[in-house]
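For this view, one protein chain was removed and the others were kept in their places.
Just so it is clear, A, B and C label the chains in written order, and each chain counts residues from 1 on its own.
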């Protein structure tokens, strides 16, 4: 064990930081301050910029277009992206389907899909959950029947993030009804513009429309869009879920949110002093900061571990659980810092799905704008990607042997 | 609904307060300040004093020696006893077996036992738990076989509070092994000095010896010491457990502890100021105080409700759960207030079971003496009398219908 | 002390609840987000006598008091009603009553539903505490010239007139020197920005742009409005607590019902012990909150400091419990709980807003501590 932090990391950080400073369009940065989900065109544009530098997907295997950075460098890269308030990349493409295709895709699939993800051309939606299969994926019902050399897909997916902007959707579908629940599932790549695909944005309680229902009505999917072997979809899904083991902690994102929180609390006045100097509030902020340091080092531990160590899979549950709680707390403290305006609603002016008549905003600007909506939406973090209760089940079973 | 507090309650409070002031021996009061369990002789002596005034068991039905006070008066009486740091009465006698005998005992049992409880002559031990039946009383194994006109008792009880001082033990015993688990149980009154009864104090992690194991080896119990009907012990036990529905909240005790906490925190100095003026510490104390007010009014609600309302039984679980947590927090904050000395051990100089060589005390006196031991022992409050987990089961099942 | 409804109280509770069931649903609440004070509904509410139900006859009402206000507010919270009952009939009316003098004459039109009023007593730097007053009112001629800004005026977007606090003397947090002014909605120099709270209730900020009023605009005694505002706001907070109680009660039982029907992993969710225990914790919070509400209602009858202590205690306990219950109600639902179409998320947002209105949980803990000093931790002493 040696926890010396190589000073060269500071040079790396400076290099990344100046690249971002020089290349991130001011418009994007300003929108990034506001805490709404990044605008679709900003994400695509920023991915293009990063891709030109070769940095769109540093976490991928080098053969697939990753970067030969140390784990610490990859983490610092994420920190700098968040700090700079760059658009948040399309995680479904970069962190979920990308690694799956690298690992299990055919050469043709890799050649066809990966470059377009890296360049922000193809957005992907994740079709896992169904109305009656939330955290319990084994009971999903969407079916794909092989007819000739195409699957015919029928069924419904839900909670598909940003499906309305997606060119492609990857989905778990049932191809074999006679097998055990987890054995008959396959992993398909579905063109979101195919006939029979209907996407319906769902309004969430923050007034946003990132979640979607997706309906499949006799959608034809060519058999070359099957990933790996039929019936093994469950394995690929598990690979995918555990592959995001450190990114779901979102430590760099929370670190950026803490910086914003401290800014807001420095500007807010309580009893004639900055709120950040109020001992009780300051103590809550510091307790959170400290907790994030612990998570940061938990992430570093995993990043430095042998990626094939199976025990790491269940550790992902630990990172996700704690990371979710931290993201919720930081957002709630930011709303609290705003005082009266922490409970005033401000909807995203760039969200095309928000009805015009709903834009009725309190007198806020800059950093404060998206804070209350974000605090509300963050309740979803402990539900999506496997609810906290499911994570506890995994930890109890897989790590504790209970 | 009318929440007006009748001003006459203030006169009542003053009357009780001056009685206590005039009659509580100074020695007892001083020992009461120290937070150790009340000395046996103090409890007996104080009960005698209260009994002479007719106030030993105000909660009992009047016909059994209770007092015709309003619910509010009974609550205020408890508050004043605690505030004055009077010895804590033998709750097993006054709150547990007393009400059971009032309700289900024969005239002969009532005449024989109740006056001696009121006068502090008989202490009682509660023989419910067994080594393999903690919160799960239905699985108890201690057996009582009827031989002639006496039961012969064999088995073991555990966690019997103050059994070493008890003249009597009431116990749940299995009298019928063919019946369903809960049906074959009877409720016996056992002379603790009978041949075959062995009591072994158990040292707890606070260095105290209030808990005991009790072994029964062919103990003969005359049949007239059976309470009610054979096989109905489970019903009497349920009556007993729910009858303490408000006393287990211990709100008056926590209120007294808060007063002590504030005293300790006023005397403790942090950064040149009393700790109680430290905003973070003060906020924790105030948050607790506030929570206790909520519990106080929850208790008042129950005290004013129809005592035969069956829905109140499960409410006891609510009061107990929250009351336990408050008692733990107040004790932990008091230890925190002591700073360095909050983790120094000070054992009860009056406990005859503590080994002489273990008395090795930090430089503390007065109110601070028993604080660290109490903070540790209070962990037991969420275990004894039905662990918090069992209370949650009860609430989920009986109130929520889950 | 009596914890049971009287016959009249039971009838009131029942009729408000039935009225809400018949007239208010999630869709109407959404549709009406822009104009919460639906005139027809408000008219009915007034005609049913509820705007005066929380006032004694001497106070211009129908023989009730804070208990009756709490009954109404609880039912409105339970149904997510956005009607400005608390802002007009409690916050403002109680402030007017405590102001004495000519203020009483305004009450009749409010109780009859003819006019609605909003209390503009907060400013951004006060963070919900109305004792922070930096808006200024300077004598000008026989009247006053007002300047400054008021924030988060609950019900202010649709009020016919406002009760605005401004400083006629003294420093920002001085007790003396605050005067209350009655200002009509369309008064020149009154600028308004309407917005929604997270739960779709309407509020506004007000800018006083050198606004001029006559001396007759003063409500109560000049320089002496602090106590009346504090009393009105304490009553308002108690009503907000009741509103939260209705919301958290409903959120809890909706969740209970959901757990009993929804299946996962081949079992109904209600069979999972971890979820059962979570619900038990929610129920504990709910019952303690109800008890705390009663303590606050008792405290309203006590002297100013004891009253504010009890009210702050309730605001803190119920605020915290409400957020916990609201968050867990969503969590136990999973994804559906996050959708605008489903009720439970709206309850969370209502509870979130209520917890913050007129000061955060920590702010009320702090006020409680400042007022309690060496007092016992009991409302009974």
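In the analysis below, a residue touches a chain if its C-beta (ideal position, glycine included) is under 8 Å from a C-beta of that chain, and two chains touch if they have at least 3 such contacts.
Bear in mind that the values here come from a model prediction, so they are computed numbers and not experimental data.
Looking at the complete complex, one finds that the omitted chain is in touch with A, B, C. Listed residues B:6, B:27, B:62 or B:136: the one in touch with the omitted chain is B:136. From the options B:67, B:152 or B:202, the residue with contact to the unseen chain in the full assembly is B:202. If you put the missing chain back, the residues of chain A touching it would be 1-6, 9, 13, 72, 75-76, 79, 83, 254-255, 258-259, 262, 279, 282-283, 285-298, 300-301, 304-305, 315, 318, 321-322, 389, 391-393, 395-397, 399-402.
If you put the missing chain back, the residues of chain B touching it would be 129, 132, 134-136, 138-139, 158-159, 202-205, 207, 211, 268-272, 280-281, 336, 339-346, 357-358, 360-363, 372, 376-377, 379-380, 382-384, 387-389, 392. On the side of chain C, the interface with the absent chain consists of residues 272-274, 276-277, using the contact rule stated above.
Throughout what follows, only the chains that are shown with their structure count from here on.
Every chain gets a centre from its CA atoms, and the centre nearest the mean of all protein CA atoms is that of C.
Averaging C-alpha coordinates per chain and comparing to chain A, the farthest chain turns out to be B. Rounded to whole angstrom units, the spacing between the C-alpha centres of chain A and chain C is 38.
Chain B has its Cα centroid 52 Å from the Cα centroid of chain A.
Multi-chain contact residues of chain A, defined as those touching 2 or more other chains: 280. Of all residues in chain C, those that touch two or more other chains are 275, 362, 366.
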